[in-house]
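A single protein chain has been omitted; all remaining protein chains appear in their positions.
Letters are used for the chains, namely A and B, taken in the order the chains are written, and counting of residues starts over at 1 for each.
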Amino acid sequence: MLPYWLDLMGTGVGAIGGALAAGRRSLDLVGVIIIAMIASVGGGTVRDLLLDRNPVYWMRSSDYMLVILICSLSTVLYLRYRPMPKYVLEIADAIALAIYAILGARIAESFGNTPVIMTVIGVITGIFGGMIRDVLVNEVPFILNQDFYASAAILGIVAYWGTKQLGLHAEYAAYIGVITIITLRLAAMYFKWQVPVLHIKH
Amino acid sequence: MLPYWLDLMGTGVGAIGGALAAGRRSLDLVGVIIIAMIASVGGGTVRDLLLDRNPVYWMRSSDYMLVILICSLSTVLYLRYRPMPKYVLEIADAIALAIYAILGARIAESFGNTPVIMTVIGVITGIFGGMIRDVLVNEVPFILNQDFYASAAILGIVAYWGTKQLGLHAEYAAYIGVITIITLRLAAMYFKWQVPVLHIKH
Partner (left out) sequence: MLPYWLDLMGTGVGAIGGALAAGRRSLDLVGVIIIAMIASVGGGTVRDLLLDRNPVYWMRSSDYMLVILICSLSTVLYLRYRPMPKYVLEIADAIALAIYAILGARIAESFGNTPVIMTVIGVITGIFGGMIRDVLVNEVPFILNQDFYASAAILGIVAYWGTKQLGLHAEYAAYIGVITIITLRLAAMYFKWQVPVLHIKH
């Protein structure tokens, strides 16, 4: 689907994001690691359960859990001595979203799903870890009112699928999808793109 | 189990309820659609995972996702121009609860479960979508302190099961269950029935 190191990289970056979110709430060390773990593997776990893919991916090898442990502990240690500039997290977050969304879409596709379902599964893989993380620290998931987050994932999956339909090798199309999502997220942050907010009449 | 159009109707009505709940929190358009999707398919997804029913129902056809997209976008558009009277939502909510609870109970029954488990699965199917929706927008799920919501689902499932035990054709018993739940919910709203609240001693 995607190279194993890219998968592990998404895992590590997701764990760092989880540790940072947990840090904002003054949780204890074990709490931080649990949040980092859920943030990192949450989306892929829901994907595997939905597709009945056994065993759930992070149970196939202890690598995932070890990467999460190392990344979340390193984040905690780093933060004890100096603050993390916010844009580092945002770039890392964009990378994790891109890897997870395209990987999720490709796995759903390999199970014979339609493009619509493939896109839904890709988005779920990309965003559910962060959603559960935010719910656990008692916040409205930021992806729900974040400028252009799930939208970037959808467009990246469309880019993957479109270029593949046009005859591009699936492997290259996947990289195009990943790069599309990262580029859109960074552009959205830089230019402050917003999806219109729904203001309802009461 | 239940006619396909009734299933899709539950899906659409659930999506409208989700969009309205999301609207109260000023989420962006994509956030609204994601909440609507989770509210609509959440309960049935948990049911299918618990029963190991593969694939999860909304992955069998793109119809479900398209219905959700159309219903949530229509709701957003409608709300831009005029408010939705609250009773419309409550009636829609009662219909969705009724369809989901009876459908869930029948599916659990068809997997050979006992009446107790069948009832639990029916209630889960009926209420979990709304519960997850409320948790995501950072509220205590309304079904947990709502007058007579889960109770109506339980009584409707009992009505379905009872009339079937008495020899009624399962199809008709299902309609009786659906009508029982809708009637109980509307009566509960009209007469303001309350389940006693637990006030503990501290």
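As a convention for this text, a residue touches a chain if its C-beta (ideal position, glycine included) is under 8 Å from a C-beta of that chain, and two chains touch if they have at least 3 such contacts.
Everything numeric here is computed off the predicted structure, so don't read it as measured data.
From the options B:9, B:49, B:89 or B:158, the residue with contact to the chain not on display is B:49. Touching the missing chain, out of B:70, B:88, B:144 or B:187, is residue B:144.
Considering the whole complex, the residue from A:11, A:45 or A:151 that touches the absent chain is A:45. In the full complex, the hidden chain is touched by subunit A at residues 20, 22-32, 34-35, 37, 45, 49, 52, 54-56, 58-59, 62, 65-66, 76, 79-84, 135-138. What subunit B contributes to its contact with the hidden chain is residues 49-52, 111, 113-114, 116-117, 120, 123, 127, 131, 135, 138-141, 143-147, 149-151, 154, 194-202.
FYI, only the chains that are shown with their structure count from here on.
Inter-chain spacing, taken between the CA centroids of subunit A and subunit B, is 29 Å.
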